[in-house]
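Note that one protein chain of the assembly has been removed; the remaining protein chains are unaltered in position.
Right after this comes subunit A.
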Amino acid sequence: MRSLFRALLLLLLLAPAWIAPAVAVFVEEKLDDPTLEARARDISAGIRCLVCQNQSILDSNADLAKDLRQIVRERVAIGESDTEVRGYLVTRYGDWVLLDPPFKLTTLLLWLGPAVIFILGAIAAIVFLLGRNRRPDDAESAGLSPQEEAEIDRLLDPEGHEQKS
């Protein structure tokens, strides 16, 4: 019974791996050349649907997404490169249409921000941890005054030990 339960649990944990992501592909006018069609889809997958903003135009059924897919196909068919096709859309809708924002001066903070915050956090954590470890050491090593040393010597030295008799 218990092993069955465990097996079920394992299956649930692995669920994201064995359920294939549902990708809806809307096929209107496919390009005849399969490599061009594949390229058009590849580009479309990276173009944001402006109506339903966190979907790509490849898996949105909004009217505008359909038109944009059509435009991507047309541009690919007339022999434009991937960057040219993206450029066509960017001049109309801005960098926003790209699901991956480009790396440039105005997006520096966006791309490097997390790394900078991570590094600052790591430095803060290291400083904090080192500081916490050192403090008790300092207290011990700095600790004893000459009188205390003398007192210890006196107590540890059996010769000079005062006998209580």
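As a working rule, a residue touches a chain if its C-beta (ideal position, glycine included) is under 8 Å from a C-beta of that chain, and two chains touch if they have at least 3 such contacts; residues count from 1.
The rule is short, and it goes like this: contacts and distances are computed from a predicted model.
One chain is missing here; what is its name in UniProt, given the choices "Succinate dehydrogenase/fumarate reductase iron-sulfur subunit", "DsbE family thiol:disulfide interchange protein", "ABC transporter" or "Alpha-D-ribose 1-methylphosphonate 5-phosphate C-P lyase"?
"DsbE family thiol:disulfide interchange protein"
Please identify which residue in A:Asp32, A:Asp63 or A:Asp100 touches the non-displayed chain.
Considering all chains, including the one not shown, the answer is A:Asp63.
Which of these touches the unseen chain: A:Gln53, A:Ser81 or A:Thr107?
Touches the omitted chain: A:Gln53.
So which bits of subunit A touch the chain we can't see?
Residues 50-51, 53, 63-64, 67-68, 71, 90-94, 96 of subunit A touch the chain that is not shown.
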